[in-house]
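Apart from one protein chain that is not included, each protein chain of the complex appears where it belongs.
Should a chain be cited, it is by its letter among A and B, assigned in written order, with residues numbered from 1 in that chain.
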Amino acid sequence: VKLDLTLRIIEAGAIIAFALSGFLEAARKRMDVVGVIVVAFITAFGGGTLRDLLLDRRPLFWVEHQEYVVLIFAVSVAAMALMRGGRHQFTERAIQIPDALGLGLFSVSGTSLALEAQLPLFVASLMGVITAVFGGVMRDIICNEIPTVFRDHRPYALCSFAGCWTFLALHLLGAPSLLGLAAGAGTAAGLRLLALARGWTLPAWPPGGEGGG
Amino acid sequence: VKLDLTLRIIEAGAIIAFALSGFLEAARKRMDVVGVIVVAFITAFGGGTLRDLLLDRRPLFWVEHQEYVVLIFAVSVAAMALMRGGRHQFTERAIQIPDALGLGLFSVSGTSLALEAQLPLFVASLMGVITAVFGGVMRDIICNEIPTVFRDHRPYALCSFAGCWTFLALHLLGAPSLLGLAAGAGTAAGLRLLALARGWTLPAWPPGGEGGG
Partner (left out) sequence: VKLDLTLRIIEAGAIIAFALSGFLEAARKRMDVVGVIVVAFITAFGGGTLRDLLLDRRPLFWVEHQEYVVLIFAVSVAAMALMRGGRHQFTERAIQIPDALGLGLFSVSGTSLALEAQLPLFVASLMGVITAVFGGVMRDIICNEIPTVFRDHRPYALCSFAGCWTFLALHLLGAPSLLGLAAGAGTAAGLRLLALARGWTLPAWPPGGEGGG
């Protein structure tokens, strides 16, 4: 029960950061108020909802905790009013830190729930990655873009993957759950921020090469 | 049982209008016969299917009622033959009235089913909106467009939302179910048609402003 409570708090923290990133992309596409709310909502809850559909878990997080849904509605409307008023607070850079934190938190919560559902280890790590990145994937699909996470060559899903395996390794070694969750989330978030700071990139296709077209 | 039957009839009415709107967008994209059938099908059943996946309801409406599936196949093929023959019957304007009716009917049926599944009120209203608008969202995603409902600044999801709350308010006041369903569907459909007639729009981002890019 205590572990479950911890996971709940973890998910809550990540939700705000992800909603904001959805809000920003919707605003960049000049969507209307319905669009920004829905995209914020889907970015925040999409990954966890997909995980729950795949695991057949119910009730969904946002069905059980409608206070978060209301919160996202309120935050989106407020942020839209603020931005229309001419203030520039929400740059992509400003949300990098909460977004990295969200990445880490969603990764370990997804992996942990998959483990509870008796999934094999590798699949459990994928469920962590799905939880962490598919909200963003849905956001980009709705905004009619190729998902950033698949094409920008900056490590994002890989950081999540590393965090999931840190958590799994500590779990297999019999470490306390809270330690595993903290270490896994910290690994994913830390690697992500480090990758951004150092400008690490994934191997690219050669220019004009066979991958081209 | 009687209420359930009413809900079934309500969904059936909405399905035809939505299928037609899917057919039209697929035709505009010059899809082949497979494309127009599938897009008509997904526009009609996508919202309800997503709702049922989220609520874990089975069997799905179209699985239980394959007669509607066959009907959509037949209508799509007939409409395609008709349009290829050079007749212009199905303008966007012509389907505004059945589409508004579909919006109202799907809104209250989705909310009502969510209520039966013991969902909290706000989430139940969202399930109504999801039922009503996500068929169209899927249609636009498949047609490689940003979903109209998120960007055209004409009230659509908001009309659905108002209809859902009209139904919920009457439900909380203890009104008979049929009255609530009729009032809710009427509110959503009426507001939608009024919004179109009067040219109501949602607040937009300022031109060239922060939302731009």
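As a working rule, a residue touches a chain if its C-beta (ideal position, glycine included) is under 8 Å from a C-beta of that chain, and two chains touch if they have at least 3 such contacts.
Bear in mind the structure is a predicted one, so any value in this text is a computation, not a measurement.
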Among B:Leu60, B:Val75, B:Ile97 or B:Ala169, which one touches the chain that has been omitted from the display? B:Leu60
Options B:Val70, B:Leu178 or B:Leu194, residue touching the unrepresented chain: B:Val70
Residue numbers in chain A that touch the chain omitted from display: 53-54, 56, 119-123, 126, 137, 141, 144-147, 149-153, 156-158, 202-206, 209-213
Per the touch rule stated above, chain B touches the missing chain via residues 26-35, 38-39, 49, 53, 56, 58-60, 62-63, 66, 69-70, 83-84, 86-88, 141-144
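By our rule, only the chains that are shown with their structure count from here on.
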Rounded to the nearest Å, the gap separating the Cα centres of chain A and chain B is 29
